[in-house]
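Yeah, one chain of the complex is gone here, protein chain that is, but the others are all in their spots.
For clarity, chains are labelled A and B in written order, and residue numbers in each chain start from 1.
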Amino acid sequence: MLIFKEFNIRTPEREILIDISNEVSKIVRSANISNGICHIFIPHTTAGITINENADPSVTKDIITYLNKLIPQGGSLGYRFRHGEGNSDAHIKSSLVGTSLSIFIHEKRLMLGTWQGIYFSEFDGPRNRKVYVQIQGE
Amino acid sequence: MLIFKEFNIRTPEREILIDISNEVSKIVRSANISNGICHIFIPHTTAGITINENADPSVTKDIITYLNKLIPQGGSLGYRFRHGEGNSDAHIKSSLVGTSLSIFIHEKRLMLGTWQGIYFSEFDGPRNRKVYVQIQGE
Partner (left out) sequence: MLIFKEFNIRTPEREILIDISNEVSKIVRSANISNGICHIFIPHTTAGITINENADPSVTKDIITYLNKLIPQGGSLGYRFRHGEGNSDAHIKSSLVGTSLSIFIHEKRLMLGTWQGIYFSEFDGPRNRKVYVQIQGE
């Protein structure tokens, strides 16, 4: 069985990780699939998808802030970005964090680890964004 | 249904992102699958696969150049690479960018975002490279 869903989110800041575990879990539950896989895809070039800790909000803050130190919006390390829109940092972060991810489904639930949440990774907000979800299984 | 294809590319420079969206799209069209998923895998350790903007060529230039500032071929940050082949930077970039990626298929077309292209990511060319594509669907 194959189910496709998409949902929208509004990102409130330029750089932020937004926990979308509940939205994805709802889609998985309603898919009524016992065992299978949930693929997530982000159809944007200045955003990504990642999994990380959902207990202490300092973790996502540290990720976003440190990525920004490594790859600042205005460039660094003696290089000036050529792309005229002023968001080359976001494109680079998107390629490093990635835009696709797959999580297993067992008994209609995502098989996430104890501390894992699914995070939409915004690197050039605030924007209206889409998340694609595809579920395969039995 | 399960379809496997591979194709070859020749990368012309040491570090370059090469748009392979057309090659992958052709495979998807000929697979004649209405709804499903397209998995891409790169069987190399100094290259990767990523999705990013295909409108302004400055974007891929900025990605490649800035990755090279962060991880120069000769090392940096007080560390000299141990690996004798002079391409440890390429191995590191490969692990960060990644070697596998999955894109959904709807009505025989890849569900890419408006600005998204699929890029073979060469970090130690010029070389002859392979791209593996597997399509699953109905």
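List of remarks:
In the analysis below, a residue touches a chain if its C-beta (ideal position, glycine included) is under 8 Å from a C-beta of that chain, and two chains touch if they have at least 3 such contacts.
Here the structure is a predicted model, which means the values were calculated and not measured.
Although one chain is not drawn, the whole complex shows that of B:Ser21, B:Asn35, B:Ser58 or B:Gln134 it is B:Gln134 that touches it. If you put the hidden chain back, the residue from A:Leu2, A:Ile63 or A:Ala90 that touches it is A:Ile63. The chain that is not drawn here is touched, among residues A:Glu6, A:Glu53 or A:Glu85, by A:Glu53.
Taking the complete complex into account, B:Ser100 is the one of B:Ser25, B:Asn68 or B:Ser100 that touches the chain left out. Against the chain not shown here, chain A presents residues 35-37, 50-53, 56, 58-59, 61-63, 65-67, 69-70, 96-98, 101-104, 106, 111-116, 121, 136-138. Within chain B, the residues in touch with the undisplayed chain are 2, 4, 39, 41-45, 70-71, 75-79, 81-85, 88, 91-92, 94-96, 98-100, 102, 130, 132, 134, 136.
In this text, only the chains that are shown with their structure count from here on.
The geometric centre of chain A is 19 Å away from that of chain B, both derived from CA atoms.
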